[in-house]
Structures are given as C-alpha cells and as structure tokens.
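Heads up, one of the protein chains got dropped from this complex, but the rest are sitting where they should.
Chains: A and B, in written order; residue numbering restarts at 1 for each.
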Amino acid sequence: MEQNDQFFSEVSRRNFVKGAGALAVGFGAAGLSPLQALAAPMLPKKGGLLRVGVVGDVKDMLDAHYIVSIPDIVRLNVGFETAMVYDENFKPTYKDGLAEEVSTKDGINWIIRLKKGIEFHDGKTVTADDLVYSWQRMSDPAAKHSKALRPFLNPAGVSKVDNRTAKLTLLQANADFMVTLAGYTSTVVPVGYENFAKNPLQIGTGPYKLKSFTPGVESTHVRHNNYWDSGKPYLDEVRVLSFADTTALTNALQGGQIDVAINVPIAMLPTLKKNRKLDIYSNSAGKITPICLVIDMDPFKDARTRQALKMLINRKNLMKQVLSGNGRLSNDDYSPADPNYNSNKYPMQEQDIKGALKLLADAGFSKSKPVVFDLKAPDDDAALSGLAKAFVEQVNTASGGVVKATATTVATGYWDTTYMAAGVNAFMTYYNPKPYFPQFSGMVFSYPETHFPEPTSTIKDLYYKALGEVDVKKRAAMVSRMQKEEHERGGYIIPYFVNAADSFSKKVQGINKRNSALPLDYYGMHFKNIWLDK
Amino acid sequence: MITSPEVEQIEKPSGLLRTALRLKRTQIGLGVLIAMIGLTIVGPIIAPHSQTEFIDMPNSLNIPGALFGTDYLGQDVWSRFLIGGRSILLLSMSATLLGTTVGTFLGLLAALTKNKTDEFIMRIFDVILSFPQILLALLLVSMFNASPILTILAVALSTTPRVGRIIRGAALSVVERDFVQAATALGESRIRILFSEVLPNVTGPLLVEASLRFTYSIATIASLAFLGFAPDPTAANWGTMIQENSAVIVIQPWGAVLPVIAIAVLTIGTGLCSDGLSRVLAGIDRGGKGE
Partner (left out) sequence: MPILKFIARRLGLGLLTIFAVSVLIFLVTQAFPSDPAQAILGRETTPEALDALRQELGLYRPAITQFSSWLFDIVRGDIGKSFVTQMPLSEYIAPRVGNSLFLMVVGAAFSIPISIAVGAFSALRRDKTFDKTTSTVSLVLAAVPEFVMGTGLILLLSTSVFHVLPAITLIDAGQAPWSDLSGIVLPVLTLVLAVTPYVSRTMRASMIEMLESDYVEMARLKGMSERTVLVRHALPNALGPVFQVIALNLAYLAGGTVIVERLFNFPGIGSALADSVRARDLPAIQFLTLMIAGVYVLMNLLADVATVIATPRLRTSLK
C-alpha cells in the first residue's frame, strides 16, 4: 500500500546505495548533522570500554552458527563474521564480509574465495580448510541449526579448491544462495570449532575476541589486534551485559551505567528522545511479531476462520495501541524491503466486521458456538504480550461474542514449553527483518509454527523451483503465486511491521543509521565501526 | 524452632475486639480496611472503562475521560486501578481463611494429643517453615502455573504451620486446665473437647494471628503477581500493574504509583488491625519477618 515500489526497483536501489555511501564518506560518524561534520571533522578515537545492555537470562548461549535469544545474536556478532553481509536493502555485499568473491554458473556449484590475510583470534590465518569445516558444521544433519539448509547442502557437498577457495555443491539449484551466505549465522569458524558449552575458547575472526562469558550476567570481549579491516577496531573492550527486563535495561541506560541498550521498548522512546545525552537508532526494515494460528488444529482448520480473524482486527488501532504508532501496516505479509514484496498488490485489509461474521457463520460459528482459543505469549516482551492482549480484546469486541479468545502470558520457559508445543493452537513469535526467501524458509522449514502449508499444497516445490530460477521475471511470477497462497490460506496474522529501536549514549560514535537486518546496523558492524568520544 | 509466645491472658473474642476498637490504631486500620474492601466491591461497578479496553495512545496523560491517563497498552489506568484490587483481596482472604482453619485444627490436635501425632505435626510444620513464605509459593506456582486455586493453596500451605504453632502454644495451657481435664475424665470425645472446650479459649490469639497472616497473604499474592504469576495476566491486578508500568514510570507514573499506594494502604490497614488486636491480647510485640 504505502510501499513505493519504484523505490525498491533495481535501478533506484543502486542509486540509493551509492548515495548512502557518499553520505557515509562525507560525514564520517553518524549522529552528526552535515554542518557539524564540516565544522569539526571528527577522527575516530582509539581505546575505551563499550558497555552494551540487552535483556537476557541464564538461557544465554554462544554458538557461532546458532542463536536462541537476542543476547545470543549480539555475542555471535562480536566474535564471528560471515562471507557476505546484507546492505540496507538486503542485497548481499562483500564490503564487511570475509569473501573476496562468490560466484556460480549454474546455481548448483558455488565458489567462495576468501579475502587475503584474515587471521583468527589465535593468530592462525583463515584458509579454505576452515571454510570447509564451517559449512560442514552448518549443514550437519544432526545439528539443530541445519534445518533450513538441509534440502540444499549436506557435508559431503563441501570441498576445498585451493588454499583460499572452497566449493559448495548444492543438492538442488539455488540462484539466491548468496542470501544464505549473508545470513548472520553463516559464520566462518576454525577447524575443530565447538560451541561455548563444549569449549569456552571461542576463536573467530571478529574484531573482538571473547575473554569471559557468564550466561545471564555478562560477557567481555577484547580487541583483536590483527583484525583484517585495517585501523579497526577502535575500542579496547566490549562488554555485553544481561538485564532481567526492559525496565532495568532502560534504567541502566539513563543512569549512564551502560552506553548502548539493544531493543528498547517503544513506550520508552519519548522519554529517551527527551534525554539530551542519548541518541536513538530506529530500524524500519521490517521486524515482525506474528500471531500464529495453527492451521491443522481447531478452530483454525477452516481457512475461513483464519481469514475472518484477519478481517476482524483494526490494524491501525493495534499499531497505535501496542507500538504507539511506531511502525507501518502489514497485510499479514512480510519482508517489505524485498523486491517482490506484496507482488499481488493487495489493498490493505481494513476492519470488515460484516464480512468476517459472514465467513464465521459459513464456517459454522455463532454466539452459541463461538470460536474459542487461548493466545499465548512470553511475558518479557511487551511487543509480543501486548499485541496478544490487544488482539484478543479486538476480536472479542468486534465479533460481538462469536469469537471468545483469551490471552495468556507465560512467565516461565515460554520458548521451551509453549512455543510450537504440541496441543498449543495459537501463540506469538517474532523475526528480525529478512529477505522474502529466508523468511519463508524460516517459517516453513526451520520453525513450522503454523504447520503451513496444507498437505495438498505444492508451495514447497514452488519455493525450490523459484530458488533455482535464474530469470528474475519468471521467479517473481512464482513468488506471486506463493504469496497468493500465503495470503489466502496462511496462519500468520501480521498486523504491522515494528520499527525496532535501540538507544545509545551520544559519546558512542560510528553507528551507521541505515536500516539493517540486525540492530544498530549489525551492532556497528560487529562493533568495529564504533568508537567513544570522551 | 521459634518458641511460641506464651499467652497468659485469654479473653473472649468479642471482648478482645471491643477493647481493641478503643485503640486509635485499630480504628484507623479497620476504617482503612473497610474502605479498601468497599473500593474493590464498588470499583469494578463504577469503573468508566473495561479493564482491557483500548482508550488512546499508550502512556499518555491528559486524555479526556481518562482521569489518570493510559497505561503501557493504551488502557485506562483509573479503571484498571478500580478493578485491580478485587482478585488480590479475594485470593488472599481465601488463602488466609483456608490456612488459618487448617492450621487451627492441626494446632489444636497437636496440643491435645501431645504424643506421636503432636511430634509428627510439628516436624511437618518445621519442614514447611524452612521455606521463606514467598519462596514456597513461588516454587509451587512456577511449577504448575498460577491458577487461582493453586495460588490459594500455595499461600495457605505456608500459612498453616505459622498459625498452627501459635494455636498449639495457646492451646497447651488450656489443655492443662481443670475443665478440660474434667471433660477428658468424663470420657468426652476428643473432637468434642477440641471444638467445645479448647477452641473458644484460643480465639484471641487466633484472631490476632489470622489478621497478621492476612497482611502477609496480601503481600505474597501481590508479589507473585509482580513476578509475573498472576492467575490472569491480562486482567487488571495491582501487582501486575506495577510490573507492567514501571518501565514508563518517568513519563506516565500513575500506572505504577496508584497500585503502589493501594497495596501500601491496604497492608498498612490490615497491619494496624492486627497490631491493635495483639496489643490488647497480651501486649506482645511480635518479631520475625514472615514468621
């Protein structure tokens, strides 16, 4: 709807990237107006300790290829790097990645060549052997993290070409494999790497190496002196601190006990904006918090029930209520930065109570036989529990008693006991912004939350076919068909895209305020761009 | 492990209440308590909005029709405040009633048997008393989720031995008295003796203990809600409200301030009542948090 398709076309995107690049070169550090920058060109200062706060608990873990919660993403990013990195339009680039070149002729054989002179934290130079080990570990069918990769790669398909080059032979063509290469969990680790629980010595190529890590408390990372990107990093030390909840997190930021707060609650933005010592990074790349309706369980087995719920809600009011308006509307679709976003040009679903009630009546529901379900959410994130509560209130009120839903916030072990658990038919989830294909694969293969697609569907074949298709137009046509099925039969209700926000002290410099797949533009690109102005 | 306070003077409950009501603190406490109970009865009726209705932009002040603005989810703070005391009060009353009843029965039984049964009951009490009250409640509620029944049971369970000990202590001296001995000699049944002879003579300490336990039950149940274990997390509840709205205290303080005041006033009210009663009972000043 309010998506400007022209803006995301190939040509304009390239121009935009160039423009953004020029801006970055011209003014250096983010957070400065052009005038300020011209008056006093600021050179990065070296040294110092950066304290980063994030909501976390004893479940915090560290694995170069796998994450569970937000602190895990931060820690993974401090120490480990990927072959390629997304730009603000989710286009994989070489700039901050370890690869010098990635190429394919047929979409099946992918050649990855490493940049020269990249060293691990222990001084060993990164070679093709490490690349081979990394991809074998990632595609290990026994590992939790390989689910989305399994249809494309198994360890036997990974081989060494020369000292700096490795080859991945896919099980089926994937013209879009660069997108996988640029996913932040596709990191390069040394031969023999194990996760923190098995080996506390965490060796990667990132700008900071792990010194200590206590789950639920903190981790300390010290400067990697032989880091490949010359002159960087600037800081001596990065410390990632866990907080019990967002209240404690924002209190610490305002009290100056931390320099950066990752993922601050939307409700706090007005306060934080008023604080002259603080700056805000807002990411509108398309974070989503879907309401998951399990499509092969009652009362959602009938697609009309799903559609009716999508029509009963007032998306604008939900966004106002939960996000104070800090987002933009979604039509249950996702990946707004993808060139194929909303390819069917569906108009935004307005609240349509009459239409919804008719669908519900057709599906056999009435006031005496209402749609009953309990929507479950974790209690530590108001963006999730708040949406669950507001959603339930809306559908109950709007349906005038034909829907009788409740919302339960689960205080303990939500992601273990409730999320995707057997017998649970409605629950909340969230995703950081991603391009269309990885997001689809995440929702259908890695985390089959709604049990979509239906058994008779051919959408999975269509997905594999689309990935193998080199012709952009033909591929777009296939994506349209996929999106049509998701729109008409899907189990996700996605009322809006969340503008994710992070806040940091104004003495923190070097953060590129562009949209990004991860907070703070990949945490200041693994914190290597960040420096402290004392 | 705590030696029971010796109750020297035993009064009829009506006399105890009447004397206690002459104390200013009891008057104030009872007044406050009645006012708070009134609030939880009338509050939900006079609340201008429902507890989950979306009023306006979250965390806003100066909204027409919303006296204290909106909370973190755009709901009416004033309405949620008016509604949010009922469940705390109902749950803590039920828990206190249940815990006190069971505790009294077991305490009397222990005092009367004075043998292996007594020893057994007291050792069970010791085990439960080895947990701070909030710890036992948290352990139970976190294992099985916070339904109203479980919350009542968990709090009642930790209340029982605390009441039981006091009642046993008070009953021991009664049991030694002539009229009980006489009744025993006459071959009256134990249960009959318990309820007709001993119970009427320990109502004083019972009343004091029950009012004290009520204060702690309110505190425990509100604390559980604050930790995220309210029976219905969507519903308005003073403990939940403090947790939900404390992140935005700087821009919209009322969502946390109103329930903070409400819980404080309520517990101070019950605290004053039990203090008045205990002063009259024996002039005993009590010690020991949660004991």
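We take it that contacts are C-beta pairs under 8 Å (C-beta built on N, C-alpha and C of every residue); 3 or more make two chains touch, one makes a residue touch a chain.
Keep in mind it's a predicted model, so treat the numbers as computed, not measured.
Taking every chain of the complex into account, the absent chain touches A, B.
Touching the chain that is not shown, out of B:L16, B:L227 or B:V280: B:L227 (per the contact rule at the top). Within the full complex, the residue among A:T180, A:N251, A:N326 or A:S399 touching the omitted chain is A:N251.
Within the set A:K144, A:K274 or A:K474, the residue that contacts the chain not displayed is A:K144.
For subunit B, the residues in touch with the chain missing from this view are 1-2, 25, 123, 126-128, 130-135, 138-140, 142-144, 215, 218-220, 222-223, 226-228, 239, 242, 246, 249-250, 253, 256-257, 260, 263-264, 267-268, 270-272, 275, 284-291. Although one chain is hidden here, its contacts on subunit A can still be listed: residues 57-61, 144, 147, 197, 212, 214-218, 220, 239, 241, 243-244, 248, 251-252, 255, 257-258, 380, 411-413, 416-417, 420-421.
Definition applied: only the chains that are shown with their structure count from here on.
Centre-to-centre spacing of subunit A and subunit B amounts to 47 Å, using the average Cα coordinate of each chain.
Per the touch definition, subunit B reaches subunit A in the complex via residues 52-54, 57-59, 72-74, 142, 146, 227-229, 233-234, 244, 246-248, 250-251. Considering their complex, residues 245-247, 250, 254, 265, 267-268, 270-271, 317, 320-322, 324-325, 379, 382, 385-386, 389-390, 392-394, 406-409, 411-412 of subunit A touch subunit B.
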